[in-house]
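Here the complex is missing a single protein chain, while all its other protein chains stay put.
And then chain A:
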Amino acid sequence: MIEERFDAIVVGAGMAGNAAALTMAKRGLKVLQLERGEYPGSKNVQGAILYADMMERLIPEFREEAPLERHLVEQRFWLLDDRSHVGMHYRSDDFNEERPNRYTIIRAPFDKWFSSKVREAGATVLCETTVTELVRDDRERVVGVRTDRGGGEIHADVVVLAEGVNGLLGTRAGLRARPTPNNVALAVKEMHFLPRETIEARFNLKGDEGVVIEAAGTISRGMTGMGFVYANKECISVGIGCLVADFQRTGQTPYGMLDHFKQHPSVAPLIAGSEIKEYAAHLIPEGGYKAIPQLYGDGWVVVGDAAQLNNAIHREGSNLAMTSGRIAAEAIAEMKSRREPMTAKNLSLYRKMLADSFVIKDLKKYKDLPMLMHTHSQNFFLTYPQLISKAMQNFVRVDGTPKLEKEKATLKSFVKARSWRGLIGDASRFARAWR
């Protein structure tokens, strides 16, 4: 089909793939990008928050052009039991700055725009093309791909695997392990449409200001999981995700949990009367530092979700994807300019550069948290939210009980549920994993 030879083939047109293709094309490399969807973005799902810094490094003027929803002025963290939430809200007018720090986005239109910049930079973008196989030479070096369009092999010096969390190519070729139920979460999400004035009134916003809510607690029914509510211009993204292993163990249904979350008395009024226009599901890499696979080899690199580069604690994914895509592309461009071959030894520059960036440093910081959350999910996602909610209610409800008795009752409920030993153990385990 395509006779010419490319400097690089990028598989996938998500955040990582677009960042890689754009960076290489800008540096004059001959890039082919292959995307299985009808258009870039048609297979991509995210909450979604865009972090401006990482985008700005790719496209400095993105604020004037990209389809952005709202810049975030407020972040809410909610701990839920069945009828209440204990919340921490951070809202600051500082975020109403000239160059806002974070935005909500909707991935399909955003990715379409991002892809248009990749094309403008000179890359060839081919949609509706599923890559079926990596092509290797007799020394096992990756030298190209085969697609479902037939027509044989397409060759390149290097293949950038930006195929997402469920990428088949890398796992089929034995370059990395398939994700396991313990290191991926399944999230489901709906898009709820409302007039923008309604959204602004309900979330206390003016103009393009935005709010996101992250919620944990009894909504995940003792499983490791989180819910979220993100305000866009004319719609609200509502979703919930839990570790696949936990779904498998408990037999809970993802849509049942989502509907339950939507009916929570703290969530329901925010989306009341809305019109749902889409239901999506997606896996999220949750394994953290310990789940990062081999990132490069002879003739290939892996970036973004496919490389498990996601910071679940800070809900940062697409910025790690963009950054890893950009850095891999810079390493490749560096080899190209030195006229050196794309060997594993040379491409290890990508791993080195990534280790110097926030991507690996952040994931390393939290390397023990995923396992802690998983093995103690009952305590962190069920017992404590219930205890804390009860303690708060006890604190604020005025009923003639002396305060000292109230405090004693609260303390007793914690000790009864977890024991002194358990409470101290949980606190120290959490502190150690956090550090």
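By definition in this document, a contact is a pair of C-beta atoms (placed from the backbone, for glycine too) under 8 Å apart; a residue touches a chain by one contact, two chains touch by 3 or more; residues count from 1.
Note that contacts and distances are computed from a predicted model.
Between the listed names "ABC transporter permease", "Ferredoxin-like protein", "Cbb3-type cytochrome c oxidase subunit I" or "SAM-dependent methyltransferase", the UniProt record for the complex's undisplayed chain reads "Ferredoxin-like protein".
If you put the hidden chain back, the residue from A:A21, A:I106 or A:L194 that touches it is A:I106. Annotation: of A:T180, A:N204 or A:S428, A:T180 touches the absent chain (contact as defined above). From the set A:V86, A:L168 or A:M392, the residue in touch with the chain omitted from the display is A:L168, counting the whole complex. Considering A:S116, A:T253 or A:T401, the position touching the chain not shown turns out to be A:T253 (whole complex). For chain A, the residues in touch with the chain missing from this view are 36-38, 41-46, 82, 106-109, 111, 127-130, 147-149, 165-166, 168, 178-181, 184, 186, 188, 190-191, 218, 221, 235, 244, 247-248, 251-256, 259-260, 263, 276-283.
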